[in-house]
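Excluded from the complex is one protein chain; the other protein chains are retained at their positions.
== chain A ==
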Amino acid sequence: MSEYKSVVVTKGRGGWGGPLTITPTDERPLVASITGGGIHPVAQRIADLTGGEVVDGFRSSAPFDKLAVAVIDCGGTARVGVYPMKKVMTVDVHATSPAGPLAQFITEQLFVSGVKPEDVTET
């Protein structure tokens, strides 16, 4: 059995939403980096502090129902909505606010943006 810890992710400068408390579980162990250029430092830090398993969503499988959190580098339209729509906690490293056709799914309970590694803290 795995021991997971919690982190709190707060919005960064110009960001929106949160704070989110993220705790991986045996059912949802993955910290997925759905970002360009490999695993983002924010995803790595969440995984390091929680004990979750970090994966590059563009290289390996990261199904919605296995995710503790999705870390994205979304410019405001697509990924910001897709993960919250599936009730997956979502951290955008860009400072976006709810917009686009999926804006209704983007809530402060599921989404936080403008996040840098220092915005991820242990509880």
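One rule holds in what follows: a residue touches a chain if its C-beta (ideal position, glycine included) is under 8 Å from a C-beta of that chain, and two chains touch if they have at least 3 such contacts; residues count from 1.
Basically, contacts and distances are computed from a predicted model.
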Hidden subunit of the complex - UniProt protein name among "Cytochrome c oxidase subunit IV", "Sigma-70 family RNA polymerase sigma factor", "CbbX protein" or "PTS sorbitol transporter subunit IIA": "PTS sorbitol transporter subunit IIA"
Full-complex contact with the absent chain, from A:Lys11, A:Arg45 or A:Arg79: A:Arg79
Hidden partner interface residues of chain A, rising order: 34, 36-37, 57-58, 61-64, 73-79, 82-83, 86, 94, 96, 99-101
